[in-house]
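Scroll down for the structure; my scribbles are underneath it.
With one protein chain removed, the remaining protein chains of the complex are shown where they sit.
Let's look at chain A:
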Amino acid sequence: MATTTESVSNGGGPVHEDKGETLRPDDLSEMLAAGTKDVHEKAENTQFVKDFLRGRIRRELFKLGAVALYYTYTAMEEEIEINKDHPHFAPLYFPSELHRHEALARDLEYFYGPEWKREISCSPATQRYVDRIHQVGQEYPALLVAHAYTRYMGDLSGGQVLKKVAQRALKLPPTGEGVEFYQFDAIDSAKAFKQLYRSRMNELELDAETKSSLVDEAVKAFQFNMEVFEELEEIGKTFQEEVSEDGMPIHGDTGGDISKCPYYASKMAASGGMAYACQLAMAILRHPTGQVLIATWFAVLAGLVAWYLM
């Protein structure tokens, strides 16, 4: 086998044959990196992610994405807490460095207001992901690592790029509101932390079969994530919004509230309907000139009535 000079990335690395032993190909960190390489590429290439990276992300969709993340991380961190002393998870217990559900709650409060908990709900794809996490935490805790690995390592890598994209595309404040999910305040160096995390994964005492199941579970985790992306993509299509040339949605000004969209309203008008007539009536009443005319009409009417009575 020739010595490869591949760049070292994410736990993977060149495998060479030296005099004697190979370089421990049964290290969990390496197995995971190798085993998820393909599905990782697939996830990067979903339409949702590609659009996101180009700044094509509508506020409403981003908010729904944050909601999905909230349910996911709440479930995962719940199971992590329960299993924090389990020998198959304990070395990876880093709550202050990693846990995201509080940051996500703050982001959701920023987007949905103080009553955010009542405004959000768990979508079907997210629910399937959440169910799996709970199932794993309860029945087969060794596999919980697969979910933690898939999410947290990703957040500490490409996730940092997503933060900048979101801030720019959604015109979020530079002080970080709305993207606290992406900020790991207790981690100085993402690189050093990932190295520490890998060493801890490799310290887990697991037999070959469990390690193999773990890799399979990680692939599943990616798939769950992709299903959530696809679901978001479908929801996005129903918004009927247009995106202008430079990637900025036209509805930036309306704050994503579809009823304020003139295009939407005129579309409704074209299709006619009672709703339109009512809306029209309301509009007339709202408009000052309309109010004057209505008032005049009533005045005329009242005048005639008065005359009649006299």
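Methods note: a residue touches a chain if its C-beta (ideal position, glycine included) is under 8 Å from a C-beta of that chain, and two chains touch if they have at least 3 such contacts; residues count from 1.
One rule holds in what follows: contacts and distances are computed from a predicted model.
A.B. asks: For the chain omitted from this view, which of "NADPH--cytochrome P450 reductase", "Histidine-containing phosphotransfer protein", "Calcium and integrin binding 1 (calmyrin)" or "AP complex subunit sigma" is its UniProt protein name?
C.D. replies: "NADPH--cytochrome P450 reductase"
A.B. asks: Based on the whole complex, identify which of A:Lys37, A:Lys84 or A:Lys191 touches the chain you can't see.
C.D. replies: With A:Lys37, A:Lys84 or A:Lys191 as choices, the missing chain is touched by A:Lys191.
A.B. asks: In the complete assembly, which of A:Ser96, A:Ser121 or A:Thr238 touches the absent chain?
C.D. replies: Once the missing chain is taken into account, the touching residue is A:Ser96.
A.B. asks: Take the complete complex as the reference. Which residues in chain A touch the chain that isn't displayed?
C.D. replies: Here the touching residues of chain A are 3, 7-9, 11, 13-14, 16, 18-21, 23, 27, 29-30, 53, 55, 90-91, 96-97, 157, 160-161, 164-165, 167-168, 175, 186-193, 195-200, 202-203, 244-246, 250, 253, 260, 262, 265-266, 269, 279-280, 283-284, 287, 289-290, 293, 296-297, 300-301, 304-305, 307-308.
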